[in-house]
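The other protein chains are all here in position, but one chain of the complex has been omitted.
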Amino acid sequence: MEGRPISGLARLRDDFPILSTEMNGHPLAYLDSAATTQKPVQVLDAMDAYYRTTNANVHRGAYLLATRATEAYEGARAKVAGFVNAASPQEIVFTRGTTTGINSIAFGWGLYHLREGDRILLTMLEHHANLVPWQLVARHTGAELVYLPLTSDYLIDTAALEGLLDERVKVIAFSGMSNVLGSIGPIEVLGEAARSVGAITVVDAAQMVPHMPVDVQALGVDFLAFGAHKMLGPTGIGALWGSMERLEQLEPSEGGGEMIRDVGLYESTWTDIPHRFEAGTPPIAEAIGFGAAVDYLEAIGMEVVRSHEESITRYALERLAEVPDLRVYGPDHLSQRGGAVSFTLADIHPHDLATILDQQGIAVRAGHHCTRPLHRLLEVPATARASFYVYSIPEEVDRLVAALHEARRIFGVA
Amino acid sequence: MEGRPISGLARLRDDFPILSTEMNGHPLAYLDSAATTQKPVQVLDAMDAYYRTTNANVHRGAYLLATRATEAYEGARAKVAGFVNAASPQEIVFTRGTTTGINSIAFGWGLYHLREGDRILLTMLEHHANLVPWQLVARHTGAELVYLPLTSDYLIDTAALEGLLDERVKVIAFSGMSNVLGSIGPIEVLGEAARSVGAITVVDAAQMVPHMPVDVQALGVDFLAFGAHKMLGPTGIGALWGSMERLEQLEPSEGGGEMIRDVGLYESTWTDIPHRFEAGTPPIAEAIGFGAAVDYLEAIGMEVVRSHEESITRYALERLAEVPDLRVYGPDHLSQRGGAVSFTLADIHPHDLATILDQQGIAVRAGHHCTRPLHRLLEVPATARASFYVYSIPEEVDRLVAALHEARRIFGVA
Amino acid sequence: MSLDDLYREVILDHYRNPRHRGRLDHATGHAEGQNPLCGDEVSLDLVVEDGRVTEVAVTGQGCSISQASASMMADIVIGKTIEEIAEISRRFRAMMDLDEGDPGIDASRPGEALGDLEALQGVRRFPVRIKCANLPWATLQEALQGPA
Partner (left out) sequence: MSLDDLYREVILDHYRNPRHRGRLDHATGHAEGQNPLCGDEVSLDLVVEDGRVTEVAVTGQGCSISQASASMMADIVIGKTIEEIAEISRRFRAMMDLDEGDPGIDASRPGEALGDLEALQGVRRFPVRIKCANLPWATLQEALQGPA
């Protein structure tokens, strides 16, 4: 064990009011950032100020207030585009979240381009958000689902591509970073594989974009979906990045205002990309908040975010190794994983663990974390998960470990 | 002319910080509430407090914070249910907004129940949000679109049902209150008509729910879609009410986390209503804000909201009648209309009007207001629209009228 | 409220050594209960003869509270009449505070006559977990109604 890392980011905890609250009589130790992160005042203030000074509907108003609202909304798009280094802001579609982003590809691309005999290649560690939409589209089109297995160290097994990759594969959809195992996806390899057979690649980047530097132009993939609420931003908004070439193949999966060029009684035409994918009044204040979250993360620097998480995850893995009968599910190597640490402890059910930790003010998640197929593969119905972000500090890990020892005592684990 | 009404609600303007700002050197006169309303501090504070004290992902956390977040989110559902007098909170599905609500019926019901030869009955005054989804579904299923015309006083012409209503009609979708004409839809008549042929009724209630008391149990319709941002609430959220019987016939139009009972590799099963229609992390803070908006409106009383709007609309219609060459599109009778007043003035293009008004700090919308078919019917490419809400005051109408006279001068209208 | 009050020894014993596990191929009633929010599952087979539950078999998985509750429930209901079970269920609900102030129950001693189940009293202070404790009872309700 290397000892507690010094946390260079500890000072920014003051920006997160909730981190100074108490839970069950103890200071809150929020270790559930993979589910949703806390929000800094900078993000809250940006949204509040928007509503207090600039609120109007976007894109259609000829008056100053509406112009300002539109500029703020489109400005947020440009910020998000810059954050993932998109070739242009047009490549960013604002969505409701990661789930909606993936659904809009499944229904807007899959429904129009897939047919019987085609294959959709997924992996065994996918979140339901990157499984269920494809199951639905498979049902509608007759396409077939195929799964890449995992290696013994919990990574997507690219060796298995050999037997599974051929011209029938039209979509490869996978997680850029697992919300359970932490595993970082073999993006370049799968992007390359997809190109070799003409398939599109869809990256579920719900966990990836918040936690590591991402340059979509360097990744060699087609679509990348992520959400604001897991990266310091508000609920209610996410982004879908797509290469312009692929966005041009995408059909809108919702119809309504703002997304049309002209509407007749029986037919309509679409406006330009990305607005054709944003039917109706968009989440405007949420876009402003998303932009402010991006500003906040950029001020820290995503390299710093990543290395902070590496060090706190290293510390957590070391300290958890001290707890007898505790088993961690996920890669050992820090370079192959993010800061979601899932585990079981002896025969204590994860929900009981969560209750015991909660009594100490420690918030961890327990359950299948929206990955039932993965949990079946792991042969556990549920795991407990601690997950970290920029504001996480080693003291929280220490409290977690102490509470786990206490759980062993309560359950009389010998 | 009856003289300026006394506005009993004028005092609540203090709750809306934006109404004290200046635009182009004049106090803002915000007359675009049909596009989106302003938000009272009570709503902003509720969301801010949520993020500062209660933020966690809902439905899956075994810890206290997540329980509180879940209770707040479900509590908001109960408030919205109460606001429209739903039989139970389960009949309320949180959506991204009216547009998403209508799309989820078109794709979740239409796609599964419509086939060639079936008809979808719409009306000539529909917003694109209640046209384009049906066009898309018609294209996918082979169903046909049919339109109810308008009467000479801008109401949906129920007399035309005679020739159009038969067993082929499977859906009747119409606006409860027009965002252009203000016309209140003949809900009971169309609900009755639908029942007589076994069709479902879908009410675009984007303008109706914010502006008048609504009791879904009394209306005799199947679905009602509305959004928070037009009723003092935040962007990014809306609600779909459906009768339990019809919700049971609805398929989820998005797949993902939180909406499943079990997920296998190739198939999944859905959880209960309404959660099966809420894939992914929902707009949590937005639901809290929506609930606070409902509280605010209930504290005023929807009867009072409606009568306030009737009186300010009456005043506006009277004063606008003084402006030569001005033409209002919409019913004369206050009982048949809401507070959206669309007009043209001589040959001055509405965008030019909007610019001239904007220079006086008056925000009105100009364009087709997402109703191109209606504007073609009216034989104008665009109209200007002033629209009111609880915070609107007669002084704003006076300023509007004065600025319209000025517009006539600038354009040299004789 | 101490965690030791929640996780009493008798609960951990039922969790680790659940009674009446298995399936019945001659069941007269069957039901499956799930707590979609936390994933707890309880599946019940039972035999009712002459208005009396003669056999119960439990499968499922989940937290100690749900599984211990199922085990204890099976223990107590076997041999009881439907009416007796209704009364026990009522007492159990009162103990869990599920029916606020049921007048038929002595509020100071709601757990009376519940046997091992009394150990679940501590759950009442952990509102999130009440549904875990109640899952087997809701499932029983269903199993008593339907055929296998």
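Letters A, B and C mark the chains as written, and numbering starts fresh at 1 in each.
We adopt the following convention: contacts are C-beta pairs under 8 Å (C-beta built on N, C-alpha and C of every residue); 3 or more make two chains touch, one makes a residue touch a chain.
Here the structure is a predicted model, which is why all the values come from computation and not from measurement.
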The chain left out touches which of the shown chains? A, B
Which is it among A:62, A:328 or A:382 that touches the chain not included here? A:62
From the listed residues A:21, A:85, A:249 or A:271, report the one that touches the chain absent from this view. A:271
Option touching the unshown chain, where B:168, B:349 or B:376 are the choices: B:349
Subunit A residues that touch the omitted chain in the full complex: 59-60, 62, 64, 67, 261, 271-272, 275
Just the residue numbers, please: which parts of subunit B touch the chain that's not shown? 347-352, 355-356, 359, 366-368, 381-382, 406, 410-412
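Here is the rule we use: only the chains that are shown with their structure count from here on.
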Could you tell me which chain lies farthest from subunit A when each chain's centre is the average position of its Cα atoms? C
Distance between the centres, which are taken as Cα means, of subunit C and subunit B, whole angstrom: 47
Quick one: which residues in subunit B touch 2 or more of the other chains? 60, 62, 64
On subunit C, where are the residues touching two or more other chains? 38, 128
